[in-house]
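All protein chains of the complex are present and in place, except for one that has been dropped.
Each chain gets a letter, A, B and C, in the order it is written, and its residues are counted from 1.
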Amino acid sequence: MVRIGILGATGYTGLELLKLLLRHPEAEITVLTTRQDERPHLADVHPQLAGRLDLRLENLSPRDVAKKADCVFCCLPHGAAARATPELLDGGARVIDFSADYRLNDAATFKHWYHEEHPDPARLGRVVYGLPEWFRDDIRKAQLVANPGCYPTSAILPLAPFLAQGLIDTDDIIVDSKSGVSGAGRTPKLAFHYPECNESIMAYGVGTHRHTPEICQVLGRIAGRDPQVIFTPHLVPMDRGILSVIYTRPIKKLDQEAALDVLRQRYYHEPFVRVVEHLPATKHTAHTNFCDITARIVQGRLLLISVEDNLVKGASGAAVQNFNVMHGFAETTALL
Amino acid sequence: MVRIGILGATGYTGLELLKLLLRHPEAEITVLTTRQDERPHLADVHPQLAGRLDLRLENLSPRDVAKKADCVFCCLPHGAAARATPELLDGGARVIDFSADYRLNDAATFKHWYHEEHPDPARLGRVVYGLPEWFRDDIRKAQLVANPGCYPTSAILPLAPFLAQGLIDTDDIIVDSKSGVSGAGRTPKLAFHYPECNESIMAYGVGTHRHTPEICQVLGRIAGRDPQVIFTPHLVPMDRGILSVIYTRPIKKLDQEAALDVLRQRYYHEPFVRVVEHLPATKHTAHTNFCDITARIVQGRLLLISVEDNLVKGASGAAVQNFNVMHGFAETTALL
Amino acid sequence: MVRIGILGATGYTGLELLKLLLRHPEAEITVLTTRQDERPHLADVHPQLAGRLDLRLENLSPRDVAKKADCVFCCLPHGAAARATPELLDGGARVIDFSADYRLNDAATFKHWYHEEHPDPARLGRVVYGLPEWFRDDIRKAQLVANPGCYPTSAILPLAPFLAQGLIDTDDIIVDSKSGVSGAGRTPKLAFHYPECNESIMAYGVGTHRHTPEICQVLGRIAGRDPQVIFTPHLVPMDRGILSVIYTRPIKKLDQEAALDVLRQRYYHEPFVRVVEHLPATKHTAHTNFCDITARIVQGRLLLISVEDNLVKGASGAAVQNFNVMHGFAETTALL
Partner (left out) sequence: MVRIGILGATGYTGLELLKLLLRHPEAEITVLTTRQDERPHLADVHPQLAGRLDLRLENLSPRDVAKKADCVFCCLPHGAAARATPELLDGGARVIDFSADYRLNDAATFKHWYHEEHPDPARLGRVVYGLPEWFRDDIRKAQLVANPGCYPTSAILPLAPFLAQGLIDTDDIIVDSKSGVSGAGRTPKLAFHYPECNESIMAYGVGTHRHTPEICQVLGRIAGRDPQVIFTPHLVPMDRGILSVIYTRPIKKLDQEAALDVLRQRYYHEPFVRVVEHLPATKHTAHTNFCDITARIVQGRLLLISVEDNLVKGASGAAVQNFNVMHGFAETTALL
């Protein structure tokens, strides 16, 4: 039995993580934190979990959390995560971090996109990126895993096989992604106020979204050269789900069946990537850890289309998958 | 041409009001206020209105507003409205107030439900309740009109004809109302954060909602005796619309056709009340000033069902209707 | 391992049932039927289940299904269910029926509400009603279980403890229920076409909904006398969830804490009924088998408020709960 702590359990990724871990036969949730001082009962924060787990959220130091937990899921915002993580690791806990803090390889890139100094720069470049489909061996033995961003997962999984084989132009990649509103977190803001975003769709962060460097870095590592990626996220009036339509240019002629085969061969043994022939809808993966991918050839271009649940495969499900890999449990435990 | 001011134009009722008044041939919008100091351009606050009206919102005193406007629509929260209104009236403006401040007849009832002292108690009891279908003559000559609450309109219009004729028991009235989220206003709060209220319905304010005394007071005036009303509002995952299902007990046997006739006879000449035979959906009245009403007899009880758009007939449309009545314009101007 | 068949697996209850049973360690799904002849692969009917179960849907006779399955979940429409069930039982299978066919005790009531002759009238009156919280012992040994309707569960669970103790007037019960659209099934109709029911709420089947006699019959059995129930269902723009607000009249004075205690004492040991103090939202129970209930006293009346997921506790989750009871498995298996 692995003792589990969750830092910042009040948000949507925390809730989703709790729902998954409550089904995990090898996980015992022992400590939950919040930065408020009221010590609320879990059921007051997440009425969904009434009667499921008799715990209060506490305002504990990372050091104290590390005493009560063998593995800590860190659901803090960027910046805060990298301030807490060193103490967690020093305290002996293994850490799965949901923030962007340990995803980028260098502090300068971090500062460029996040407009602040990285609190723990020395560790950058040595942290494992928690995408089991590509970095499973590294995850197995990692003390600290950077859980991927929701958009990057939806972009990297379809693109990586083609980039790994040098099949597409690295300089002409457009990722047009659409996300449900839970991706924006649980803090009330006007943009996410129901009557503002209901019955409406908009693009946001055009050319400036912070997941762009993450996508580029991971794809660059797989491709062996830095790609140029235009990334456009959208806010869609639904709770959960990400759809990415990715426009690429094959280096030599490619037909649809061959493109699907590239995906099928790469992901044949993967439990959570489904290569499908139909055009997938986000609902096909809602509340699951699957990422469904298909390919189309249109006027000589290769279009890749992926769907996932941003809170599961895009966050908490991926984290549990990493947890399973790290601890040698069957990778699908609590996820099917 | 009537010069129009709007106090508190940043919310949803302000936006709806602006859309209606921009179509009104006798209204000239001259002044808009906000309690912020930035003097934002209207189009920055409401991008819907880009290119429609070249005005900035200003932090003006009611006295200054009264200099620039003949008629002021006051969209301030309760309390603030009754602090601004005396100055508006002293400055010579006619006022249509959207808040609850002037709807109740006495300061004690106000304090009981709103937990604060009324800022302008002397005026209470003499303010006209702006429901033209019942108080049109008073509205015509009023300096100050209390625009009805969204729920009260949906409850009073169906019930009043039966109470006026003494056809139903005043002590056994249940109003079960369901509202879209715009009714909660535009200030971000967790309860109205998209992923909280999307895909969910809940009752709220059970037994404690502040529209209860307003419903009782107006119905009591019409019935000639105080009714007992149980009022249960709900939050529904949609932008706009109120559906009220009202359970009453006929004093003597009543069949469905007779019940519909009571409604038809009372509202035959009303331009914005439609008595219908089908079960109405809120969408039938969305973006209109109509209130659709039907009646059913179930096991001897009389059920009244009404739908309206909470932002139009439940707020800004009713206000424009009052404006038309007050100024002798055709009552449907800008509303059809 | 129990071999499972599902008759009519193409709808939403079939999908939900499959998702639950795929997690059940003692269930092996061996046969799925459809009334179409194309033998579609399960993943073509439910893309959500791609890669989960390699089965085709087949147009098989009940007799053939009974050869392949020990327990059959029958998700056919009313009428069709009672035509298939006798053969399933004769073939030796145990049956959990989702339709209304075996919920009512006599053929005359069935004909009155369903406007057709019952195909299997001799069995009526002897079939177990599958609400484990009230009829667990009967379910254990039943060959045929009538799975409750979604609305009835949301009405019976809160009302039954008060009726069992004679605490409320049986002649003054109003059940005002609101349901997500999945409750209407998967057959496309104009009323459930997205742009018709999105952004809209309406009451339907007022005074005529077929769940009324089911609610009355079960409550009557518990109360020891026939109650009079006014039942008003609504269609709410969301996928899933039922909220019922129930208006009752206590026979003698009852305060809120006492009312909550009646519920707490009755359901203390029940794994899927949560008595809560807050006003519950349907989202609290979405994708779970919980029914959350609270009580309020308003002007001397007792209001009971319940929420559940219409596809889980209101259908497929309840069926799996019955399956567990029937086979002696832990009652929460596959449901937490």
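Definition applied: a contact is a pair of C-beta atoms (placed from the backbone, for glycine too) under 8 Å apart; a residue touches a chain by one contact, two chains touch by 3 or more.
Just so it is clear, the model here is predicted, and its values are computed rather than measured.
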**Study point:** Omitted-chain contact residue, chosen from C:Val127, C:Ala146 or C:Met238
**Key:** C:Met238
Study note, to complete from the structure: Out of A:Ala108, A:Ile201 or A:Ala330, only one touches the absent chain, namely A:Ile201
**Study point:** Option touching the unshown chain, where A:Pro161, A:Gly241 or A:Gly314 are the choices
**Key:** A:Gly241
Revision key, fill the gap. Which of B:Gly11, B:Gly130 or B:Pro280 touches the missing chain? It is B:Pro280
Point to revise | Contact set of subunit A toward the excluded chain (per top definition) | key: 174, 176, 178, 180, 196-204, 206-207, 228, 230, 232, 234, 236-241, 243, 245, 247, 279-283, 286, 296-299, 301, 303, 305, 307
Check your understanding: Of the residues in subunit B, which ones touch the absent chain?
Key -> 22-23, 47-48, 50-52, 199, 274, 276, 278, 280-281, 283-288, 290, 292, 336
Check your understanding: In the full complex, which residues of subunit C touch the absent chain?
Key -> 12, 180-182, 186, 188-190, 192-199, 237-240
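As a convention for this text, only the chains that are shown with their structure count from here on.
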Exercise for review: Among all other chains, pick the one whose mean CA position is farthest from the mean CA position of subunit B.
Suggested key: A
Check your understanding: Which one of the chains is closest to the middle, using the mean of its C-alpha atoms?
Key -> C
Study note, to complete from the structure: In whole angstrom, the CA-centroid distance of subunit A from subunit B equals 46
Revision key, fill the gap. Rounded to the nearest Å, the gap separating the Cα centres of subunit A and subunit C is 36
Point to revise | Centroid distance [mean C-alpha coordinates] between subunit C and subunit B, Å | key: 39
Point to revise | Junction residues of subunit A, two or more chains touched | key: 199
